[in-house]
Every structure is written in C-alpha cells, then in structure tokens.
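Report on one structure; see the data block that follows.
Heads up, one of the protein chains got dropped from this complex, but the rest are sitting where they should.
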Amino acid sequence: MSASGFQRPLGPVSLPSSMQRSVEHKHAAQAQVAWTALRERAHAIKARAIADLDRLLVRFEREFEARGGTVLWARTAEEAAALFVDICKRHGASSVVKGKSMLSEELELNRRLEGAGIEPVETDMGEFIVQLAGQRPSHIIAPAVHLSREDVGALFRDKLGVPYSDDPARLIAIASRRLRERYLQAGVGMTGANFAIAETGTIVVVENEGNGGLSAAVPPVHVVVAGIEKVIPTLDDLLTFLPLLSRAGTGQKLTTYTHFFLGPEPGKAAYCIMVDAGRTQILRDAKIRESLYCIKCGACLSVCPIYRRTGGWAYGPVYAGPIGAILTPAMLGVRHHGEPTFASTLCGACREECPVDIDLPHQLAYMRSKAVLADAPAARPQRATLRWFARAMRSLGMYGTAANIARAALWTSTWSPWKPEAIRAWTSSRELPRPAARSFKTWWRKRQ
Amino acid sequence: MNQLARAELLAAVADALRGTPRTEALTGTDEELEHAADPSVLAALFKRELEAVDGRAELVATLEELPAAIREYAGRVGLQTFLVGVSDLARLASSLLDGARPADAGIEARDVEAVDCALIEADALLADTGSALVLARTRGERLLPYLPRACIVVARGSALHATLTSAALRVAFAAARSGVTGEAVMVTGPSRTADIEKTMVLGAHGPRTVMVFIVGACSPA
Partner (left out) sequence: MIALFVPCYVDLFWPKAAIATVNLFERLGVRFEYPPQQTCCGQPAFNAGLWDEARPLAERFAKVFAGYETIVVPSGSCAAMCSTFYRYMDAGAAFADIGARVCDLATFLVERLGVVHVGARFSQRVTYLDGCHGRRELGCTEAAVKLLRAVRGLDYVELPNVEECCGFGGAFAVKFPQLSASMGAAKCSHVQETGAAVLTSGDASCLLHVRGLLERAGSSVRAMHLAEILAQT
C-alpha cells in the first residue's frame, strides 16, 4: 500500500484531545447566541451571493475603484503572482509583509515572489514560525500547532541566533521585535480578505494578533489577495458573519481585531487582486458549488476524527480536513488528489459543525464518483470487489451466489494463509464477523 | 491587459452560473436587535467583558475629570510619551499629559513606533464583547491602534451599544457608504496569539495593554 499519511496515522499524540477541548470551547461560545438561526441565515446569504457572483464582482470593483483602489483580475495562480510582482516592481518594493492568507499558499505566492527577487515576510506568528522552519502550515487557523515550545525555542536559537528559551511569552516577544523592523522596511503589505463587500468595496479582515492591521497600515501600498467567492452583498451581512466566524473558528465572541478597510487614505495605494484559480470550475458544478460558501474557519478540521489522527499534511496542498478533501481535487484535479475524499467515514460531524451548513458528506461522496470516472488511483482499492458485489445485487439469484462466495471466503480465511486484501486488513485489528448459519431470507422462506 | 483577464474571469463566472435562478443582488438582511438600556448598565457589562479578554476599563463621571484620570493612569503604569488622535475628546483627554503630541496625518511610522502609548477616541463601544470601534482616516491615525505597545481609548457613555448591530457600527458603515477612505477597526482587547502550543500570549504585534475610559456612564451616586 502507499505510504500516505492516511495509511499511517501520524498526527501528534495530543492532537485528538486538544481538538476536543477546542471544540467544546467553541460550542460554549455558540450556545450564547441563536446559533442555528445564524447558520441558516449565513447559508442563505452565501447562496444568494454565489448565485449572483458575477454581478456582485462587478459592483465590488466599481465601489473599490470609486474610493481610489485598483481591482485586478487573475484567472490562474501564475497570473495572480505576476500581477503581484508587477505591483511590487512599480512601487519599488523589495520586501512584502504578509498577513495570514491560505490563498497565498494556494497560489504559491512566496515561491513566485522570491523567484522575482522580492522577499516575502510572513508576519502571522504561526506562519512566521513555519516559514523559519521551512515547513508548511498544518492547520488553517493554527499553522504551527504541530510544533512544541521546545521545537520553537530550538528553531529560534538556530535560525535567529538568540539564546534558547522555551517560554512562549519570551519567544513571541523575540518574534515581535524582529517583525517590527520588517513592517517598517517593507514596500508592500499584503492581506487576504475574510469578506469583500460588494455594496461599498470594503475589505473585512479578522485576526487576533494585529499583524494583518500592521501589514495593511504601515507600508505605503496595501495589496488584498482574495478568492472571488469572498464577495458578499452588503455591510449588514457582516452582522451575521462576524459572530459566526469567530465563534466557529476560535470560540471567541469576536476576534481582537475586525478591520474594515475602506479604501486608500491620502498617501496610500490599495489593490485588490480577485482570483479565480479553479473556483469557476467549482461554480460550474451544482453538486459542489456549496463548497464555495466556506468561510475558512477550520471548524470541520477540529471535529473530524480523521483529521484529528492524521494532522494537516496528509491532505496535500493547502486545505486540510473535510473541506480540503473537496476543494483540492475540485480545483487541482481528482486524479492526483482523490485520496482524502476516500479517507472518511462520511460521519457528518463536519457538516454539523460547519457554521455555514455546507453539506460536506454528500459532496465528499460526489467527489468519489468523480474519482471513479477519472480512474484515480485513490478509487482503485476494493473497487473490483465492490463493483462485482453491486452487480450481483441486481438479481436474487446472483445475490444468493454472492452470499455463498462471501461465506466461503470468510470460512477459508479462518484457516488458510491466503486471504483477500480486505480480510487481511480487517483482521489486522479485529475478529472476523461470522456469517450466520442461516440467512434471514432462508429463515423467512422456511417460515412460510 | 488586465481587462482581458477581467473579461474572461467574469465570463467564466456568468457561464458557470447559467441556468441558476437569480435573486435580488443587494439587500440588507438584519433587523435591529438593539434594546434600550441604561448606559451605566452597559458600561458595567462592557468593563466585565473587556476584562475577560485582558483589557481594562475605567468609568469617569464627567469630561472635566477625564484629563486627570488619564494622567493618573499614565503615571501609575509608567507611560511617558503619547501620540494623540485627531478627535476633540482625545485632545481633551491628553491635555494634562506632558509627553503628548498630536499624530499628524503624514507622521512617520518609526515615530509612531517609538512612543509608549496611543490615545484615540472610539466612536462606538460594544458592551457584550468589550469592543471599541475606531475610525482612522489618515496614515498617521491608522498606525495608532497598532504600533505603540500601549493603547488608551476614550469614549463617551453615549457611544455604548448593547451588541453588534448596524446601529453600533453606524459610524463605520456610514463612512464606508459615503466613500470615506482609511480604516475602521473594532478592537477587542489587546493583541494576542496562541500559536505556540496554544498558550495565550498578549502583545503579539499590536499593543499589550488596552485601557478604555468611558465618560459619563457612571451610576447615579
């Protein structure tokens, strides 16, 4: 079998219980408000927004530009990066301070900036740490959750030349001082967008650290990189989404900072790069269009029993957990990114937790059907057996034969060294089920 | 050049949505949740909520008492240099501070970084979260909530709202709708991170301390 992260669950041992505590904390915050009503309303707003996306995008552009900003459009990751580099060059920027943005990971922005001779500086503490370590973030909300304080202390000692300490407050103070200089030197500051308001061209970013605010406020140029699905119709819609996002994401009533970027003030330039990069592909498919409602809160990861045991890296590029298992194959192709969709029991805990009530389990099942049609490697295990079984179920006669074959296979397994892969996998940890002496059908027939 | 990308991207969206039922594009969705409450009640709630997120609040009875209260606080915690936001309330509040000067529109970021404390006015306070809404229209003002390591916020009792509603965010929403540029930011306590082993640390990038003075919302004596 492949050596994927799903075949050897390797998450840090503490991951399941720390995630459980985080989920309980979130539920406590959610109990303070009319959570069900908020979710329903959020789902409805997103449904409307996505159904009207082209008109909302045009309206957003008009409003953003009326206030002195410039909207640019990127169909692909390459195009987005090229536009970004162009902005940096035009404004003579040799370094960029970056607020937290999963989209920038998706676009591989750092690599592309470096390729053009521009230095990207991650300012989110967790991202700063993983950037220093040369690793990828393991969770949407907590990028460095996989590293211990000792790991970070050693990292800072080795890469920053500071005396070793494993006191988190001391480590954060060191990082904060380093980053202050970078904000002051950078020619461009970049943030993502949690929401882009069509009504007024306002960009809304929520965060706890303040690095988004600093990245946006200090350098003379602010570049917002946003996926097109971030657009929502009106400012009033925020009254639904703001309490929802913070409670679902971190169990807070509100994050420390809620920024409303209104437009560039005198002396400042502002850009918004609106990015497609596979989103219209998802939009096209009505069965998974709902996945664009995602507000990137990370709640589905925290509650997923598979994510809890494998951690973020098993999921491949960028987006982990149930939403990642849908978005990544949908945007990058199911042939090579199908495994996470199969590494799920479709238990539905993700949907229950999702603040926008995205129907994740059904969409996972649908992505599996796409994987089958694409003959993805991830769809091959047990496929022949399941296909044979399903065909046998079409007639009572074949059903009977299939049942007998199953009986025979199970009986043989109890004594023979030869076992089908499925039985071997089962018995690695469990006793085999024993077929009953008489099936129900037989019992029923005898009864008549 | 980017026009081509724009046209293609929007066409791709429209094409992808072909056949989907359309709805009204822009409508507001919320009714007011605000219920009238005594400012002193809201102030007490605000104080409690802000303390729960590691901020502090003090109630001052009248405008006349405000400058002295600010000076006393600054002395108590050792803050010596201040940059003050453009509002009249902030200016008044700073009038007894020796080391205070106004934050000019074009002030350098390094100069903002160098002071101990920012002193700014909040246009609205949200009692149920301990949040303060600050509007910043110039580059100098925008840096005040973030760069100095301490932050003093002053607000009138009449700025208190019970919860997050369109009324509470009125100033920010009105600014956005009327084309005012800059930034409105809702600050809820000091900057924080839990990125190392989920251990909470204050003062990640922004201020380590946030102190809110509310004027004119004390209980009747």
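Per-chain numbering from 1; labels A and B assigned in written order.
The rule is short, and it goes like this: a residue touches a chain if its C-beta (ideal position, glycine included) is under 8 Å from a C-beta of that chain, and two chains touch if they have at least 3 such contacts.
Predicted model, so just to flag it, every value in this text is computed and none were measured.
Considering the entire complex, the omitted chain makes contact with A.
In the complete complex, the residue from A:43, A:337 or A:370 that touches the missing chain is A:370.
With the whole complex as reference, residues 6-9, 16, 20, 287, 305-306, 309-310, 342-349, 351-352, 359, 362, 365-372, 379, 381-383, 386-387, 389-391, 393-396, 399, 403, 406-407, 421-423, 425-426, 428-436, 438-441, 443-445 of subunit A touch the missing chain.
Here is the rule we use: only the chains that are shown with their structure count from here on.
For subunit B in complex with subunit A, the residues that touch the partner chain are 2, 5-6, 8-10, 12-17, 20-30, 49, 53, 105-106, 109-110, 113, 126, 128-129, 131, 136-139, 142-143, 145-147, 164-166, 169, 172-173, 175-177, 179-199, 201, 203-207. If you check the complex, the residues on subunit A that touch subunit B are 18, 22, 41, 45, 48, 51-59, 66-68, 72-75, 79, 83, 123-126, 129, 142-145, 147-149, 152, 168-169, 171-173, 176, 179-180, 183-184, 197-200, 202, 208-211, 213-214, 216-218, 228, 233-240, 242-243, 253-268, 274, 276, 280-281, 283-284, 286.
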